[in-house]
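Quick one: this structure, given as structure tokens, is what I'll be asking you about.
The complex is shown incomplete by one protein chain, all other protein chains being positioned as in the whole.
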Amino acid sequence: MDKLINEFSFGLFFWQLLIFIGLVLLLKKFAWKPILDAINERESSIKDALSSADIARKEIESLNEENQRIIKSARSEREALLKEARNTGSKIIEDAKQEAKDSANQLIKQAQESIESEKRAAIQELKNQVAGIAIQIAEKVLHNELENKEKQNKLIKQLIKETKL
Amino acid sequence: MEIPAIVGAGLVVIGVGIGIGNIGKGAMEAIGRQPDATGKIQTVMLIAAALVEGIGFAALFAV
Partner (left out) sequence: MLKKIHLKTLILIFLGIGVVSANDFKGSTKNNKEDIKEYILHHLQDSHDFNLLSYTNDKGKKVHFGIPLPVILWDNGLKIFSSEKFHHGETVAQIGKDYYKLHHNKIYKTNSKGEIFYDESSHPTNVTPIDFSLTKGVVSIIFTSIIMFFLFKSLADSYKKNNKIAKGIGRYFEPIVLYVRDEIAIPNIGEKHYKKYMSYLLTLFFFIWFLNILGLTPLGINVTGNIAVTFCLALITFLITNFTAKKVYWKHIFWMPGVPLPMKIALAPIELLGVIIKPFALMIRLYANISAGHIVLMSLISLIFIFRNWLGSSLSFILAFSISIIEILVAVLQAYIFTVLSALYFGFAVEEHDHEDDH
């Protein structure tokens, strides 16, 4: 301790104090402040750049998402449209088929009916003609059969024979 | 017989040496366990070593 106090030089202390404080103040004004400010500014600008890049990336992401969404909805819309079209088409076909079938059925029915009535008419006519013919034939036959007495007797006899009492 | 002061100072220096050695050992073990915290451990180690060292200086200059 003695040695330390003995070694202490007031002049050196004085100059050191003066120069050091001067140096701190000078450097503060001319060096440290500008340096630290520049570094801070640089850091904040880097930070800003990074964050803006982040924001841009997020924006792009959201844009992408939007695009994806739009594409998806468009696709689903198209699908729906297609489906509807398909449905309508098949319905039209179905309707047409039904209509055709109906009209065909009606035609068939009409035809059948007219055929039936024609047939009946024909049958009626045929019946009439047959009856007429039969009467003519019967007239002729009767005419022939009952020309003489003998034949009339014979027939009566046969009829009596056939008739069983 | 009087023991000279320098012997006491020597004893203190031995103690300080052991102390700083222990601090270094502890720091190394800590770094071995957690290499990620190396910077922090080094700072704390230096501070602790500096404090122990202070005692050594006090003893040396008291002589």
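Here the chain labels run A and B in written order, and each chain numbers its own residues starting at 1.
Basically, a residue touches a chain if its C-beta (ideal position, glycine included) is under 8 Å from a C-beta of that chain, and two chains touch if they have at least 3 such contacts.
For clarity, every value in this text was computed on a predicted model and none was experimentally measured.
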item: For chain A, residues in touch with the removed chain; value: 4, 6-17, 19-24, 26-28, 30-36, 38-39, 41-42, 45
item: Residue ranges of chain B at the interface with the undisplayed chain; value: 39-40, 43, 46-47, 50-51, 53-54, 57-58, 60-61
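Just so we're on the same page, only the chains that are shown with their structure count from here on.
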item: Computed distance of Cα centres, chain B from chain A, in Å; value: 84
